[in-house]
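Just one protein chain is left out here, and the rest sit where they should.
And now, chain A:
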């Protein structure tokens, strides 16, 4: 590791059929569609959940789990200075229900027929600010709503803010839910859509070292390109070795680009449903646990994560390395 590395030092989940991050690499767990939905009140208590939309509630659950996993939350308190922690949330559909339903209600009942408690949820960044408020995270607070690649883009911008010295840690959350408006806009039934959240705690190597935290994985290069092929070629040059595994974009069935011939592929949407803005974060969390399970072998190859297929506006990719593996 070098002092400029960005590390993953915590993972938190609020996913159906998943007890915790370790379950991400246990493929025997049930498919999301068949598991009972996440119950936020059971995970983090009822206090503060009233008036929060479902996406914000799920994000709060994943946030607490990741902060706790990273050792940053103990005895109901943040163990580091609030301004040192940035928040980055990715969600495309999080507040779509409030927006669509309020607009429809105004038409039928007029403006006096709507509840003023919905106001915060009309702004798409309500998830990110709710997380900051609950845990006292006063660093930069960013809501990424960037389509199919949004989750990976969020991880990238979390890392970029740390590299730029804007914070020492970034809590990156991917979350989506389903409801009438989401099913309408995605064009899929609820059973095929993710209702869950996952969070990563990114930390600069010096900040992690200072508090003696054990990293789970190390972030590598990122790219956002015009196609899956272009993205893979950018991140896996022909002269370099192959990645150990490849998390493919949602529904990507095409033959691998040449650099990835024979590499094991995983489409997490087969297990969790269409995850939209949550997918990239979910992929990184799973890849990180996979690398950690592989031990600290210097020879362990990186894992390639990609979101956004050739029907989307772009394809984004990120490499993750095992702790102790050479860059």
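The rule we apply is simple: contacts are C-beta pairs under 8 Å (C-beta built on N, C-alpha and C of every residue); 3 or more make two chains touch, one makes a residue touch a chain; residues count from 1.
In this section, contacts and distances are computed from a predicted model.
For the chain that is left out, the UniProt protein name among "Paraquat-inducible protein A", "Branched-chain amino acid ABC transporter ATP-binding protein", "Ring-1,2-phenylacetyl-CoA epoxidase subunit PaaA" or "3-oxoacyl-ACP synthase" is "3-oxoacyl-ACP synthase".
Within the whole complex, the absent chain has one touching residue among A:9, A:92 or A:213, and that is A:92. Only one residue in the set A:44, A:144 or A:217 touches the chain that does not appear here, and it is A:144.
Within the whole complex, the absent chain has one touching residue among A:136, A:251 or A:324, and that is A:136. The omitted chain makes contact with just one of the residues A:69, A:153, A:203 or A:250: A:153.
Residues of chain A in touch with the missing chain: 81-84, 87, 92, 96, 98-100, 102-104, 106-107, 110-112, 114-116, 118-120, 122-126, 128-130, 132-147, 150, 153, 157, 160-161, 163-168, 181, 184-187, 224-226, 312-314.
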